[in-house]
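Of the protein chains in this complex, all but one are displayed in their positions.
In this document, chain identifiers A and B correspond to the written order of the chains, with residue numbering beginning at 1 in each.
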Amino acid sequence: MFEFKLPDLGEGIHEGEILKWHALPGDIVEEDAPLVDVETDKAAVTIPSPRGGAVVSVAGEVGDVVETGQVLVVIDDGVAVEAPAKRIETQPNSAIIGRPVPAAPATRRLARELGVDINTLSGTGPSGRVTPDDVRASADGVLPAATSASPMPARSDDVAAVTRMAANVSNTIPFLDLDPMPDFSKHGEVEIEPLRSIRRKVARKMTTSMVLVPHVAHMDDADVTELEEFRVRMKERRQGQPGGKLTLLSFVIRAITAGLRAAPAFNASLDPFKEEIIYKKYYNIGFAADTGHGLVVPVIKGTDVKSINEISAEIEDKAALAREGKLPIDDMQGGTFTITNVGPLGGTALIPTINYPEVAILGMGRVQEKPVVRDGQIVIRKILPLTLAFDHRVADGADAARFVSELVRNLSDPNLLLLDT
Amino acid sequence: MARINMVQAINLAMDEMMAEDQSVVVLGEDVGVDGGVFRATEGLFAKYGEQRVIDTPLAESAIIGTAIGMAMGGLKPVGEMQFSGFSYLMIPQLEGHGSRMRARTMGQFSVPMVMRLPYGGGVRALEHHSESREVFYAHMPGVKVVIPSGPRNARALLRAAILDPDPVVFMEPKRSYRAFKEDVPDAPETMEIGKCQVVQEGTDITVVAWGAMMHTARKAVAEIEKARGTSIELIDLLTVAPMDSDTIAASVRKTGRLAVIQEAPRSFGAASEIIASINDKALMFLEAPAKRVTGYDVVTPYFGRELNYIPTVGRARRGIEEALDF
Partner (left out) sequence: MVMGSLNQEVETVVIGSGPGGYVAALRLADLGHEVVLIEERERPGGTCLLEGCIPSKSLINAVEIGEAARHAHRMGLSFGELKVDHVKLREWTEGVVQTLSDGVKGLLAKRDVEVIHARARFEDSNTLSLDGGGTVSFQHCIIATGSSLNRLPEGIDPSVWSSADALKLPEVPGSLLVVGGGYIGLEMSLVYAGLGTEVSIVEFFPRLLMGADYDLVDVMVKQVTSRMHEVMTESKVVSITPLGDAFDVVIEHDGKTIEKRYDRVLVAIGRRPNSEDLGLENTGVVVDDRGVIATNRECRTAEPNIYAIGDVANGPMLAHKASREGKIAAESIAGHKVEFDNRAIPAVVFTDPEISWCGLTERHAEETGVAIKVGKFPLSALGRARAIGRTEGFVKIICEPETDLILGMGIVGPHASELISEGALAIEMGATLADLTDTIHPHPTLSEAIMEAAEVAAGTAVHLHAPRR
């Protein structure tokens, strides 16, 4: 009998949502035949069967979330069952003699219900007796701030658990008033959609980033008239050649990479546990892509050694894969800096959220023709609004100003990109 | 409410009717002093006496003949054929007289009798004790064939059968006799003969079953719902003849797909009739060929092979999925 556990599907992926079963209890599967489709917040994968045999049981229904390491399927592959004695550990059921951690039966029961191992506690009662409060305090400490285990109770209709969690959080942050959701349907019709997959992961990432990282936004305008003229000209010339579209983004990536080499603080990460800043000597720039079913950030690796053409080609390929939901997990990891470009969709400026655990993100607004003053004259120029949001623990306003000014300078003349970058 | 099994429910229905109506009598082999080999008539002899609970000789032709006569004479006999495998001996008199007495006498006489038959396999019994031959009786015009699937509908339908003015063959799936319990209301209730029951509503496929196969169908449906999120409409046929094809057709018009789970041999079975009626009433709504999951056209095997013959949950599921995935 083989228990197939949900394998590690990639760094940072702890769970998956069951999309479709290809085999059900009673069916015979061959080794490597498709077993189940699982969607993670990165992509949907088809997991092949690791063994041939009869499916004995499956972990859940379509829509259920399974965690990495959790048993997904049990297959009877004809391999003899382990000696039953190993399956359940048996031991004499006599009373525990000697010195177990003192705790009243009701307290022990409470510990079991809250999932606390009473033998790990030292109690505050006489002779180290564990009190119900000791148990509860320990249980609350088990609620994690981040990482894979969800801090919310598994069932949202578990009102007591929700209230308890809300109370805990409200206790730690002054003025934070976290009440359970009111009943919105009282006021009118509502439609409920469970928070799943990519949306859920984004919710967690954004909350983490906003809570942990002190965001500062530095805004500036870049005059990209010359650059745009160059780009459009080159684009027409290169019609039909690979790397086709030659977007503004590829030039910005190049310019940013140059800027990061000069200002390594923005290409780093801060480890709050060890209290260290990790400066990365490699340059992997991610760009936010709207795929149609959620936000995905494909990463272009080694932008310091790639040409603008190569970068442009990669942007197009990766964006396409992301839209199809086929972007490999490897291409979504390892980023050092992120750019988010909403320009094509419209908007004057934005203050983006840093892609934790990076320390800075560049937001690009819409290139617009605007009147500006040059040498005392009003002229019409193409202006690209830029916003750098950065982590103030790692860099200061002056660093940011210098970084962005340098970027603006590089974007104002394509020749500078040629020389400096 | 009381929580009882099917045998107890059948006993309850007879007890209630015998208390209400003095003309209700019970007859059959071992039904009196012994209370029936399955205990279906337990307690009735002590309560109602030897005039109304009659131990017959070992002669099925006598049981049917007497029952027809009693019914024409004004009584409401509830006869028992100890096993459906012995019941074929009643065909000459049921077909020849019981079924047609009303027509022959233009309504002057009717035959308000019930003949109870334990039927069906899955109980590791010997030869002749596992057949499912409901169509033998369904093909007789003038005879009704009713097949309950659980305690509650067994009690309600047997009561209705006893009250029915025409002959009813009441076939009890013995595999389900003690298998499970249901809540049954204290006050007597009836269900209409000739109507099937939509046990659960759905939109993706209609599944029809009866007798012991209802239990099997329920499990198969639950498995499919869990694995695929399918919405399945499950119908309990309850009356084989006259068949409520309208309800089934209405369902197929809604779902577009049909699967029928039948214990009896494949050819010339009730499933064929159901599908033929869909041909008449809902053909243009079908998105897939209607699927029959049935027993095989062989003599019912001995119990070592029994479960290879009777549709299992797995076989039912695969049949339903075939219709779903067409």
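As a convention for this text, a contact is a pair of C-beta atoms (placed from the backbone, for glycine too) under 8 Å apart; a residue touches a chain by one contact, two chains touch by 3 or more.
All figures in this text were calculated on a predicted structure; none of them were measured in a lab.
Asks: For the chain that's not shown, point to the residue among A:Glu3, A:Asp32, A:Glu61 or A:Glu113 touching it.
Replies: A:Glu113
Asks: Among B:Arg52, B:Lys76, B:Arg175 or B:Arg228, which residue is in touch with the absent chain?
Replies: B:Arg175
Asks: If the hidden chain were put back, which of A:Val74, A:Ala103 or A:Ala319 would touch it?
Replies: The single option touching the absent chain is A:Ala103.
Asks: Can you list where subunit A touches the absent chain?
Replies: 81, 84-85, 87-100, 102-105, 108-109, 112-113, 125-130
Asks: Please output the residues of subunit B touching the missing chain, sorted low to high.
Replies: 3, 5, 37-38, 122-126, 129-130, 174-175, 177-181, 303
Keep in mind that, in the parts below, only the chains that are shown with their structure count from here on.
Asks: Counting in whole Å, what is the centre-to-centre distance of subunit A and subunit B, each centre being its mean C-alpha position?
Replies: From the centre of subunit A to the centre of subunit B is 59 Å.
Asks: If we count contacts the way the header does, which residues on subunit A are in touch with subunit B in the complex?
Replies: Subunit A reaches subunit B through residues 20-21, 24-26, 58, 61-63.
Asks: Under the touch definition given earlier, write down the residues of subunit B that touch subunit A in their complex.
Replies: Those in contact with subunit A are residues 223, 226-229, 313-314, 317.
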